[in-house]
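First up is the structure itself, then whatever we jot down about it.
One protein chain is absent from this view; the other protein chains keep their places.
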Amino acid sequence: MQTDRELVLGLIEACHEAIVIHADDLCELDRAIGDGDHGTNMRRGCEAVYLDRERLCSLPLPQAIETIGMTLVMSVGGASGPLYGTLLIEIGRRLGTRENEADFATILGEAVDAVARRGRAHAGDKTLLDVLYPVQTEMVRQSALINIAKRAEVSAQLTADMKAMRGRASFLGDRSIGHVDPGASSCALLTTAICRYLREYRPA
Amino acid sequence: MQTDRELVLGLIEACHEAIVIHADDLCELDRAIGDGDHGTNMRRGCEAVYLDRERLCSLPLPQAIETIGMTLVMSVGGASGPLYGTLLIEIGRRLGTRENEADFATILGEAVDAVARRGRAHAGDKTLLDVLYPVQTEMVRQSALINIAKRAEVSAQLTADMKAMRGRASFLGDRSIGHVDPGASSCALLTTAICRYLREYRPA
Amino acid sequence: MKKFMNKAASMVAESLEGFVSAHDRLVVFGSDRKFVRRRHLTPGKVAIISGGGAGHEPMHIGFVGLGMLDAACTGHIFTSPTPDQIVAAIEETDTGAGCLLIVKNYDGDLMNFEMAAEAVTGRHGIETVIVSDDIAVPGPPRSSGRRGVAGTLVVEKILGAAAEARMDLAGLKALGDRLNTRIRTMGVALDGVTVPDTARSTFVLDPDEMEVGVGIHGEPGLSRQKLADADTIASMICNTILADIDLQNTDRALVVVNGFGGTPTPELYLIYNIVRRLFEAKGISVARSLVGTYVTSLDMAGLSVTLSLLDEEGLRFWDSPVSTAALQWSSPEI
Partner (left out) sequence: MKKFMNKAASMVAESLEGFVSAHDRLVVFGSDRKFVRRRHLTPGKVAIISGGGAGHEPMHIGFVGLGMLDAACTGHIFTSPTPDQIVAAIEETDTGAGCLLIVKNYDGDLMNFEMAAEAVTGRHGIETVIVSDDIAVPGPPRSSGRRGVAGTLVVEKILGAAAEARMDLAGLKALGDRLNTRIRTMGVALDGVTVPDTARSTFVLDPDEMEVGVGIHGEPGLSRQKLADADTIASMICNTILADIDLQNTDRALVVVNGFGGTPTPELYLIYNIVRRLFEAKGISVARSLVGTYVTSLDMAGLSVTLSLLDEEGLRFWDSPVSTAALQWSSPEI
């Protein structure tokens, strides 16, 4: 079994790598229905976290996650900063006050609701929530990591058919239909990276 | 023998036609070493004169020429307006005070000198003077109209080898070498148009 | 994309430093360079704070100064500033009467300003005015609603003047909300825009196309149309604006023709000339105008027209003295 230290470090590295590799793709998606900066924003955030990884992995898991969330809020900006930030801050805070890890699906569910409140967004609005909700559902079902990742990827693709109701893409009205949402895509990328890392280093 | 009326009308039409047809070429030459508007400027002037042709051709020849010069000054602007304007104003004024047409080469010589003073320019500076001086020389020699026109065309081409010392092209320094001067080119076009008209309608 | 820059990553910071040093009689950096603020704060006055992504200059930093903003927070290009910047600005400029935040309606800005406001709850009195003047956007229900674009400068100018006249926080909030219902903007772009970070244009138009209903982030607009002449474009804009707002007899209009950064002023004046006539033909009294490049989208070629219907008080606050890098007048143009 890994220590928190190894786990935090491993997750930071996995997420950082996933975003750096796909930053251009995320910008490309954002150019189609937004302002073309989603990859740049996410990379800036992940790099800020990555640079701080030594300090972060010395913290207990809940604080580490909360601090990562605050770092994202302070470095990403835009819409995605407060949203990813809120997600992690809420997970970290709740993790810190609960007894055991079995609660994680519930905790995630509460954190996703906080993201939805922050964004005043709903399922089907063509945002990262359209990946977060299905991922949370898979977790409640205690699906295998590989299935959670698959569900995330499929869910991101499904945003292509949606009409954006939130974020910059909503300004396009019907013209937003036919494009994958950049935030949903980064969310699927991160989910996949996390699931792969956990499968390799933390086999159940 | 033509009346002044027919002569003025014929010359206005001939010059107008020459400039309208070649306006784009003159702009092209001016783009290379100037600001790309010589054709536009000359066309604006010729059109102002052309629109006023009924009134102009009712004037005695000297006044008609002087008035055309003033119309050019007031409509062309830029460097070419005052220069062509000065040329015609000076020719017109002098024609009005001399006895017979035999003086024309002298009159032209004085008018060209006035143009040179107005432009503070000299032969070899890569301007319309590098066509006006040779044309005047041919007139002193009483060359045939066709030879005057040929000399004008050749002189315009020769400006390609000169380094501009006056006008916008002078700002380019050595980079002005290798391009025909737009003002010299318009001057050759007009000379040719005038010579052709006179050959056809006023055979010697 | 050719730009005068060293590295894309440091572009905003280098430019801000130049701005502050060029206008050092007016403004200074706030703590850690997280924001730009007036050199001299006025005790007892409500602090007016705004901010947004870089790339819209002179908005907002160019509006910091007497009669307008107390502080402006700048994010990365087209990216909202972060809550810590806004919190720092609040803490440094609130001289006791509270802070009014002026936010362009767009989820990113809203959420960052909201998180900042939450972070200072209890310590500072905060109200937020959201500007949503862009009629090109399909409005609510349920969607994010209309963007805040060039009308933001009108709101910042008028609330800035009202704050200078010692209007209190609740009054400013009410005035701002009311103003926002009487301002409409619509924009047209002749070309996309290249964000230095990615060196790719957000959209590409053919030589005979224009993008109608664009915002100020290089995002595509509502529709792509055949490029038209100025008369046609101007009347399309005016008609769309007039179909969206009900006129009242007492209204006096302020018309803003705003360039997006790549359109030279003479073209803006040319459009103003048409627009003013069109509005007047509809019985609108065009009492004030502002023509220039104020709310931009980097070097995008294009412009927007803003119609603001003001009452006497609004007009008076518009006319009040302002001394900022981008807007300067003692009494209006005399």
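In this document, chain identifiers A, B and C correspond to the written order of the chains, with residue numbering beginning at 1 in each.
In the analysis below, a contact is a pair of C-beta atoms (placed from the backbone, for glycine too) under 8 Å apart; a residue touches a chain by one contact, two chains touch by 3 or more.
Given the structure is predicted, the values throughout are model-derived calculations rather than measurements.
Visitor: Determine which of the presented chains are touched by the chain that is not presented, and list them.
Guide: Missing chain, whole complex, touching shown chains: B, C.
Visitor: Hey, which of B:14, B:56, B:73 or B:152 is the one touching the hidden chain?
Guide: Of the candidates B:14, B:56, B:73 or B:152, B:73 is in touch with the missing chain.
Visitor: May I ask which residue of C:50, C:85, C:144 or C:263 touches the chain that does not appear here?
Guide: C:263
Visitor: Footprint of the hidden chain on subunit B, which residues?
Guide: Against the left-out chain, subunit B lists 24, 27-28, 31-37, 39-41, 44, 73-83, 85, 118-120, 164-168, 170-173, 175.
Visitor: On subunit C, where is the contact patch with the chain that was removed from view?
Guide: 2-7, 11-12, 14-19, 21-23, 25-26, 54-55, 57-58, 62, 65-66, 190-191, 207, 210, 227, 229-231, 233, 261-274, 276, 289-291, 293, 296, 298-299, 301, 303, 323, 325, 328-330, 332-334
To be clear about the criterion, only the chains that are shown with their structure count from here on.
Visitor: For subunit B, which other chain has the most distant CA centre?
Guide: Of all the other chains, the one whose centre lies farthest from subunit B is A.
Visitor: At what distance in angstrom does the C-alpha mean of subunit C lie from that of subunit A?
Guide: One centre to the other, that is 32 Å.
Visitor: If I count partner chains per residue in subunit B, which residues reach a count of at least 2?
Guide: Within subunit B, no residue contacts more than one other chain.
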